[in-house]
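Only one protein chain is missing; all other protein chains are in place.
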Amino acid sequence: MRILLLNPNLTEAVTESCAVAARAVASPGTSIIPATGEFGAQIINSRAENAIAAHMVLQMAARHAEDVEAVILAVSYDTALYAAREMLDIPVVGMTEAAMLTSLMVGASFGLVVFGTPWLYREHVAALGLSARFAGLRSIERSAAAVYNDPESVRSAVVAAAQALAAEDGADVVILCGAAMAGMARQLQPQVEVPLLDGVSSAVPLCEMLVRMKLPPPGRGSFAAPRGRTTAKLDPVLTARLAR
Amino acid sequence: MRILLLNPNLTEAVTESCAVAARAVASPGTSIIPATGEFGAQIINSRAENAIAAHMVLQMAARHAEDVEAVILAVSYDTALYAAREMLDIPVVGMTEAAMLTSLMVGASFGLVVFGTPWLYREHVAALGLSARFAGLRSIERSAAAVYNDPESVRSAVVAAAQALAAEDGADVVILCGAAMAGMARQLQPQVEVPLLDGVSSAVPLCEMLVRMKLPPPGRGSFAAPRGRTTAKLDPVLTARLAR
Amino acid sequence: MRILLLNPNLTEAVTESCAVAARAVASPGTSIIPATGEFGAQIINSRAENAIAAHMVLQMAARHAEDVEAVILAVSYDTALYAAREMLDIPVVGMTEAAMLTSLMVGASFGLVVFGTPWLYREHVAALGLSARFAGLRSIERSAAAVYNDPESVRSAVVAAAQALAAEDGADVVILCGAAMAGMARQLQPQVEVPLLDGVSSAVPLCEMLVRMKLPPPGRGSFAAPRGRTTAKLDPVLTARLAR
Amino acid sequence: MRILLLNPNLTEAVTESCAVAARAVASPGTSIIPATGEFGAQIINSRAENAIAAHMVLQMAARHAEDVEAVILAVSYDTALYAAREMLDIPVVGMTEAAMLTSLMVGASFGLVVFGTPWLYREHVAALGLSARFAGLRSIERSAAAVYNDPESVRSAVVAAAQALAAEDGADVVILCGAAMAGMARQLQPQVEVPLLDGVSSAVPLCEMLVRMKLPPPGRGSFAAPRGRTTAKLDPVLTARLAR
Amino acid sequence: MRILLLNPNLTEAVTESCAVAARAVASPGTSIIPATGEFGAQIINSRAENAIAAHMVLQMAARHAEDVEAVILAVSYDTALYAAREMLDIPVVGMTEAAMLTSLMVGASFGLVVFGTPWLYREHVAALGLSARFAGLRSIERSAAAVYNDPESVRSAVVAAAQALAAEDGADVVILCGAAMAGMARQLQPQVEVPLLDGVSSAVPLCEMLVRMKLPPPGRGSFAAPRGRTTAKLDPVLTARLAR
Partner (left out) sequence: MRILLLNPNLTEAVTESCAVAARAVASPGTSIIPATGEFGAQIINSRAENAIAAHMVLQMAARHAEDVEAVILAVSYDTALYAAREMLDIPVVGMTEAAMLTSLMVGASFGLVVFGTPWLYREHVAALGLSARFAGLRSIERSAAAVYNDPESVRSAVVAAAQALAAEDGADVVILCGAAMAGMARQLQPQVEVPLLDGVSSAVPLCEMLVRMKLPPPGRGSFAAPRGRTTAKLDPVLTARLAR
């Protein structure tokens, strides 16, 4: 099974570290195909950059659609999640969505540890209709880059945030958000009293499951793929995908 | 991996048909251990019977806890879901919960096809905080037993209900609820324009995923297992489990 | 009028103190019939124990149904409230529900003072659909048993919690939750600036009112009593009740 | 115990029929003191008339406050409910509020049968935070006056509406709204499969209960009575009440 | 264009300062017609006074309805907003409503700075269905009169509250509530990092816009003006307006 690990950010190091985390949990026989964005933000950190990244996600999704059996959005805002799901005939799973849905099978409420832009996460939780299970969010005030440069200090800030979510906000599970935190949940787990999840580690098995379920693409409704659409000046594969 | 397929109803035929459906989707190496209730209702069909079944679920869970790596609640109301999850140190997944969470990765909204007691399903959806994604419910006015006796007529009623949920209520995905419908989603899929899910087929891979994730049981919060509890006149394994 | 004061906990002292509080507010002519649980937890303090207690509640309810005109659930989680109400043909009122509904006639928002397990109270408030009127909750970190052993220190903690709910959370009314606090509202009222309620003192007059209203049991809908149900290995009165 | 039955409408016949219904359920020793509005609408039937009636309610409340031990608002919109409760030191109960709270102890959801202005009822349910328990509303398209002139036809319309609420909207209980329907619930009950409530019959016992509870008026918060207020050109008793 | 600036409080100084603020933002050709209440509270500061003011609002609205093209409610609780809108055939805009709707075009969430009675503001936000965009509220614990007497200290308290709403509660925009704060937003803006709004400055241009749109009064629905109503002992213009 081939799964596209689609990171619309332009920073290949992030994609690569996600790919390492993904491969660590993939089943034998699953290939993780990393892909990094070509236009847009080096690191998405604003509403505007996120909106541009949605285009990037769709172009990348169109380009790889025939070569893979599923797509993981390796971007913590799950950028263009519904749009990509609608456009493709194969499963599309967002990394943060994956962790949130997994958390729902572990506890009654989840908390999020994020790097900045708390509003984008809150709006994503609300857009997914999961606010009733949302215990709260703690934002680490350091650049995502710091994860690579000063990992120890970042780790202790993450542990403190996770503990506060459990102790003060009543989170039963804590999710470490962001591609930069891929794989970190397992490392920090011994220091935190409630289960820790990260996005990629949840998204890979969920994607594998959906592929195996072989659900047909919908023939009607809000996720029926667009057909016969006329567009201009898009990447040819995206043009072709929408014109099917 | 050993997964307990726990049906607190007393009807072994239902457990058995769930087990068939479960094995059809289980990974190689996964054993499905079916278990049927000993006290309570033949078929749960009221608030009272469901409340009694919660006790049965916990007793069965306690009895098998040491022998399995995860538990699937093979009862469409996901009876005692949070209580069992709290009490055990291993993953517990409800069959209807599993289908609902899976549906969230496939569409924006799900509909339910049920056999009677629509209120119990509505209350369950609300209790899980998933109302924002709930498109609606259609109730088949036949006994669950009819599934076995007059399957053709039941199937066409189920297909009609599923189509109505998609066409009139805007459901992107339809879930066939009830142990009696285990495995039916796959059979009826060709007749319905949106993806169909059933509980057991979603619960098995989700359970396998959780087992592989090896999340620790929480040391605090609302799912920390009860410890050192004093009880009386319960089944000895249940007594022991609560007294740990 | 005979009212069953049903405490599914196994601790008779708690039942007894509830009965004292109930009799203090009962109308002339009302008899309070206390009943204490036989199986399950000494003191319910977890999701699992609460789920088991639901069975106990129904068995006790079935046993006394013919001898009383109404039932009060003298357990702070209102365990099995809807199930008992469905199964019986007489009024069933939960003690915490009673205080919450009473509070709605006194102010716009209520706060709760509880002994531990705050999540069970939050989930109960949400399940009753009363979150819009819920100002917040303060948990006293002492065992319920301490109420009996170190009453003075408990009382001052309760007063402090009640004052904080009024002053910081904007609660118009404060409810003292738990059978252990039966009767305490009246004692502590002089020390708190907003009205204090406790469960039993609200439940008794509400129960009396419902008995006098002589509403018929519903012939349809989600509270129509189960009929002709087949069960196994339950207490004979419970079996009989479900088989009617 | 003296209870003011305060109807801000100017139609004494309505007050009188409410008083009959109130006395039918009052305890021995309870006097029902009817009072009819002096200024405003003959029959409130718009947002504007209802807003004016709020002033009338407060003036009447101030006039009788010293002579009674509680107030029932005998107006189906529970006009000025929170304002009167804030201003007085004695219990104030709205007739529709009373029926809704009573219904919550009988079923999981209530439906309303109303005469016109459905929006005012919907907004009242929402303002009281009870939308989660609200099954729906059916409006009888006849003047409230018709209740007196063509009672038979009105009754059959009410029965049909109540049955539809139970059968189609899933209402566990149905409330007959409006002073004009005082006492009708009992008469029509045999024709409807779920319990029927009307406002006055619920409000009287709830009022009696609150009087007996002797809760102190709040010393702080959103229902602390206004003190030392300077007003002009109001009825002298209202002026005095606000200036206390 | 003539716009009535309707302040149901009896304090002309407040009306006058609102009028100054209104004229500062009015288009050329717009006349602001100030009107101050005649009966009721000097300064509304309780639920009861606000309910009485609703009658005052309607009487004033009826008196001026023929002479103006729109009405602004220059009272921070937007007293009788829906009732006045229903009764008149011309636009009616509340000052706080105006600021809240304006804020929605500037940010994702708004905060409120108020003088006392926080509950009345919270209930107004909820009644307008805007809770999802409401970041929070900070109450200045000084009398509204202090705005006139000790303006410097009030201003620094307002700035501190606004900054806290932005920094701690995540408000994208802050609204200064209350007629007493008319015009203050512009003065304090340089000291606050997010946009500041006040009611009157938002209400005037919105009113002008609605007048220019020339929408017809509704012929049906919840805002269709009452017709042919029979009332008693009201101000003659109010009587006439309702009797149309």
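Which chain is which? They are A, B, C, D and E, in the order written, and residues in each are numbered from 1.
Going forward, a residue touches a chain if its C-beta (ideal position, glycine included) is under 8 Å from a C-beta of that chain, and two chains touch if they have at least 3 such contacts.
If you're wondering where the values come from, they're calculated on a predicted model, not measured in any experiment.
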{"item": "Shown chains that the omitted chain touches within the full complex", "value": "A, B, D, E"}
{"item": "Contact partner of the left-out chain, one of A:35, A:80 or A:95", "value": "A:80"}
{"item": "Sole contact to the chain not displayed, among E:206, E:225 or E:242", "value": "E:206"}
{"item": "Residue among A:139, A:191 or A:222 touching the omitted chain", "value": "A:222"}
{"item": "Touch residues of chain B, complete complex, unshown partner", "value": "108, 132, 170"}
{"item": "Hidden partner interface residues of chain E, rising order", "value": "25, 82, 85, 91, 93, 97-98, 101-102, 104-109, 128-133, 166-167, 170-173, 189, 193-197, 201-202, 205-206, 208-210, 212-213, 215-216, 218-223"}
{"item": "Residue numbers in chain D that touch the chain omitted from display", "value": "118-119, 123, 126"}
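Please note the rule applied: only the chains that are shown with their structure count from here on.
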{"item": "Chain labels contacting chain A and also chain B", "value": "C"}
{"item": "CA centroid of chain A to CA centroid of chain E, Å", "value": "44"}
{"item": "Intercentroid distance (Cα basis), chain D paired with chain C, Å", "value": "27"}
{"item": "Per-residue overlap in chain B, given as positions that touch at least 2 other chains", "value": "82, 119, 123, 126, 222-223"}
{"item": "Chain pairs in mutual contact under the definition given at the outset", "value": "A-B, A-C, A-E, B-C, B-D, C-D, C-E, D-E"}
